[in-house]
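Dropping a structure here in structure tokens format, bear with me for questions.
Every protein chain of the complex appears in place save one, which is left out.
After this line comes chain A, so read on.
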């Protein structure tokens, strides 16, 4: 375990991410945003990098991926299609925020990682240290408010104040945007565990979805707040077999409702994709 901890910390120090990642992959989605603004979009490179995570964790755990694949990881890039999809989602979100009159910045290669993996693995001391570093970076750029785009980053940043003194406002794009399209279609939904049960956004995004015209196919035992299951993604770094088994069962349950699925998290998308028989779309691809 000690090895895993030091490898994670080392990678965060060296690459700013838990895995070695080419920063162009993270920043390539925009050149249009100014760098210095009081309000910034905070991507944490989640949408951009998540497609390659299953390849990184093929050796069954964080230990496997870091020990076995780190030297190669820099060479592994999401495919062009995967990147285009991620970049499209981020640009849709930015457009939606701009439509709300938000003057938005982006830190590009200086954007730090949220530290979500440290928090979720229980490396709490390391998380607190990482949070301090992120806070210092945000202060250096005069940032007063960050707008997150995924549940794991949002959760990590909203929890900073439990660990450090933190006076930057944290919002999620779902709290701000409205639907920009009329979509006459029917989907089922896989809720993000964090958005739905920890971050109080479940009713908010359901309302945006409803405004767009989308009909959701729901079922008490499959999409209920208390009953819907995790996609399995967050446990992949600890036990890949367990993660895949959860994903298989979850996809099968969701398929029993529909062959069209809406997700709100890049980890859910990547984890469920191999097993869901049909079309999976991120909310920001469909209604923004």
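Keep this in mind: a residue touches a chain if its C-beta (ideal position, glycine included) is under 8 Å from a C-beta of that chain, and two chains touch if they have at least 3 such contacts; residues count from 1.
In the analysis below, contacts and distances are computed from a predicted model.
Undergrad: Name the absent chain by its UniProt protein name; which of "2-oxoglutarate synthase subunit KorA", "Alpha-ketoacid dehydrogenase subunit beta", "4Fe-4S ferredoxin-type domain-containing protein" or "ABC transporter permease" is it?
TA: In UniProt, the chain that is not shown appears as "4Fe-4S ferredoxin-type domain-containing protein".
Undergrad: One chain isn't shown here. Among A:10, A:169, A:245 or A:279, which residue touches it?
TA: A:245
Undergrad: Return the single residue from A:4, A:131 or A:189 that touches the missing chain.
TA: Touching the chain that is not displayed is residue A:4.
Undergrad: Considering the entire assembly, which residues of chain A contact the chain that has been omitted?
TA: 1-2, 4-5, 61-63, 119-125, 193-194, 196-198, 220-221, 225-230, 232, 234-235, 238-239, 242, 245-246, 249-250
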